[in-house]
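Remarks on the structure that follows.
A protein chain is absent from this complex, but the other protein chains hold their places.
What follows is subunit A.
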Amino acid sequence: MDKTISTVAEAVADIPDGAQVMIGGFGGSGAPIELIHALIDRFRATGSPKNLTVINNNAGNGYIGIAAMIKAGMVKKMICSFPRSSNAEAFNEKYLAGEIELELVPQGTLAERIRAAGAGIPAFYTPTSFGTELAEGKPTEEFDGKMYVRERWLKADFALIKGQQGDTVGNMTYRMAARNFNPLMAMAAAKTIAQVSELGEPGSIDPQQVITPGIFVDAIVEVAQPQQEEVLVRTGVVY
């Protein structure tokens, strides 16, 4: 079952207007920059995809990656825990002008909602946010003397993720703390598209080292020298 796609442009070609898209990464690590930029290229050439809902821990930094998507006007809504970053101008401008929606989710709840979606669990209870404004309108329940908030799963139409090693059947590893949300998002989307630095034949990854089993990955593309978000932000790159 060869899931290889030869270019990032082909990999993101069928993401439609209005799609809900999870994008891996945390701050400057683990973001699939080439897949995101391929999506921006498509939007600039064709006007699609637009009106996207993007799920990520942050809301972009600088003028690359998710920030560039927002700046380009492709994003209708962000679902994230921490829209602030060293340079969150792209998001801030749109948000303060009322041009982008924000659903703010505590970071652990965001991770668990994504995990729950991938695991087929429609709702769960967490102590996080109980008694705060982020729990307003949500059902609560007491378990063993403590109060908890019910949270729903969070699914997506597509996930764009980044790994270190991959094989053609979709098994993946991650580089250091670039793992973060990537393995969770791989499970929670109807279609998961991965970019990896090294793409090999089945067997090229020791099965004991696989973090994301190939069942969670639908398409895999090699980007041999991937750009790193933090480095791009620090060098002032504008996409």
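Here are some notes:
We adopt the following convention: contacts are C-beta pairs under 8 Å (C-beta built on N, C-alpha and C of every residue); 3 or more make two chains touch, one makes a residue touch a chain; residues count from 1.
Just so it is clear, contacts and distances are computed from a predicted model.
A single chain of the complex does not appear, and UniProt lists its protein name as "3-oxoadipate CoA-transferase beta subunit", one of "3-oxoadipate CoA-transferase beta subunit", "Copper-, silver-or heavy metal-translocating P-type ATPase", "Nickel-dependent hydrogenase large subunit" or "Manganese/zinc/iron transport system permease protein".
Within the full complex, the residue among A:74, A:88, A:189 or A:205 touching the omitted chain is A:88. Annotation for subunit A: contacts to the undisplayed chain at residues 26-30, 57, 81-86, 88, 91-92, 95-96, 102, 104-112, 114-115, 126-134, 174-184, 211, 228-231.
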